[in-house]
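Submitted below is the structure of interest, expressed as structure tokens.
Every protein chain except one is present and positioned as in the full complex.
Chain IDs A, B and C follow the sequence of writing; residue 1 opens each chain.
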Amino acid sequence: MNNDSTSQKQALTRIKIAKGHLDKVQQMLEGDAYCPDVIHQNRAVQAALKKVDEIILHGHLHSCVLKDIHGKKSEKMVEEIVDLFRKK
Amino acid sequence: MNNDSTSQKQALTRIKIAKGHLDKVQQMLEGDAYCPDVIHQNRAVQAALKKVDEIILHGHLHSCVLKDIHGKKSEKMVEEIVDLFRKK
Amino acid sequence: MNNDSTSQKQALTRIKIAKGHLDKVQQMLEGDAYCPDVIHQNRAVQAALKKVDEIILHGHLHSCVLKDIHGKKSEKMVEEIVDLFRKK
Partner (left out) sequence: MNNDSTSQKQALTRIKIAKGHLDKVQQMLEGDAYCPDVIHQNRAVQAALKKVDEIILHGHLHSCVLKDIHGKKSEKMVEEIVDLFRKK
């Protein structure tokens, strides 16, 4: 996370919560829960992880991109950001 | 998962693997890994969970929808499937 | 659309509206509009087309799947629906 410790802490907190929700998905599967309910719970985990991506990207743009943008790495960083956008 | 035990087992196996990969995301965050690398790893977890959704939906269409489709619940099931599609 | 004429009409109406909004995206690009504004407008078109997908799927589940579900084509239809879900 390269020095943006606020983003890092926020992201870690949310990862831990997502892990708890993923345990719940596992329990629902093991307990024969109704399929659409399991999918909804699993989607909530995916949405939570997507939010983690946003927090990390935000920290990255602040702590890395804004500092190095005129350095040699700027072109590489732009490509990386567009690549993250593409694969979403 | 309502009796489609093959889908249930496949989904559970993949959930357990996804949990291992999510542990890796957490370690990367704690270890100050490069942001885009963390996002890529986190995206892989999201893709794995999306695959779990597909497996569960497949089992649901087979074991629930195909059996009850002419019963009272068919309209409700159609709405549920479109709803899953919408929120994706 | 196979006989579900209500879905067909709704989908066609929305396609025509989406085409109008896509013309607007083109005009914004030609007129040097601010990039994030163009992307937001273009996203609105994509969301409108996704809504069209939902309407078509809904009509399909009603008019095709519910009628043929116990026929030879049921397995093929289930695969098609999961496939649509996967590629989203």
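Quick note on the criterion: a residue touches a chain if its C-beta (ideal position, glycine included) is under 8 Å from a C-beta of that chain, and two chains touch if they have at least 3 such contacts.
Worth saying up front: this structure is predicted, and the values here are computed from it rather than measured.
Enquirer: Which displayed chains make contact with the chain that has been left out?
Expert: When the entire complex is considered, the left-out chain reaches A, C.
Enquirer: Against the chain that's been left off, what residues of subunit C make contact? List them.
Expert: Per the touch rule, subunit C residues meeting the hidden chain are 1-2, 8, 11-12, 15-16, 18-19, 22-23, 25-26, 29-30, 32-36, 38-40, 42-43, 45-46, 49-50, 52-53, 56-57, 59-60, 64, 80, 83-84, 87-88.
Enquirer: Contacts of subunit A with the missing chain: which residues?
Expert: Subunit A touches the missing chain through residues 53-54, 57-58, 61-62, 65-66, 69-70, 74, 78, 81-82, 84-86, 88.
To be clear about the criterion, only the chains that are shown with their structure count from here on.
Enquirer: So the centre of each chain is just the mean of its C-alpha atoms; given that, what is the distance between subunit A and subunit C in Å?
Expert: 28
Enquirer: Centroid from C-alpha atoms only, then distance subunit A to subunit B, rounded to Å. What do you get?
Expert: 17
Enquirer: Centroid of subunit B to centroid of subunit C, CA atoms only: how many Å?
Expert: 23
Enquirer: Send over the residues of subunit B in touch with two or more other chains.
Expert: As it turns out, subunit B has residues touching two or more other chains at 53, 57, 84, 88.
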